[in-house]
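Here the complex is missing a single protein chain, while all its other protein chains stay put.
Let's look at chain A:
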Amino acid sequence: MPDQEFPKLYLYRRIVQAKLFIDAHSAERIDATDIADEACYSKYHFIRTFRDIYGKTPHQYLTAVRVDKAKALLETGMPVTEVCLSVGFDSLGSFTGLFKRRTGVTPSTFQRERLARRQRMDKAPLSFVPGCFAALYSGRENSNTREAT
């Protein structure tokens, strides 16, 4: 894309690089200053521009990424304390409180529900498939390339 057409594109590139930096380093001790440095911005200008684009401050975005990664790890069955430390939270208390505020349930409840769903999916996969497709999977109907009679 011609940069002349969108003269501020270089600014977007820097903010996007900062976002990708957060995605890649979310488990580490990073703060807005590290991230602003990564984007070659002053801290204040960086926070404002980031929020204009993503609707969240870099810190809010970092927290959201950590919670998302925590969800993925909890689904694997990893112990809650290990998940907490793996995604970059310092204490189990703050992790649990923040997770509950964001998702409505505690990490252990979330894990129990997701593992139970996984178990149901393994045991009765057809119940997760909508009707007509379930019929195809179950072998009660042939492929849709055959016309209905």
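Basically, a contact is a pair of C-beta atoms (placed from the backbone, for glycine too) under 8 Å apart; a residue touches a chain by one contact, two chains touch by 3 or more; residues count from 1.
The rule we apply is simple: contacts and distances are computed from a predicted model.
Colleague: The complex lacks one chain in this depiction; which UniProt name from "Chemotaxis protein CheY", "Catechol 2,3-dioxygenase-like lactoylglutathione lyase family enzyme", "Osmoprotectant transport system permease protein" or "Iron-containing alcohol dehydrogenase" does that chain carry?
Modeller: Going by its UniProt entry, the chain not pictured is "Catechol 2,3-dioxygenase-like lactoylglutathione lyase family enzyme".
Colleague: What chain A residues would touch the chain not displayed?
Modeller: Counting over the whole complex, chain A touches the hidden chain at residues 1, 5-6, 8-9, 12-13, 15-17, 19-20, 53-55, 121-122, 125-126, 128-130, 133, 136-137, 139, 143-145.
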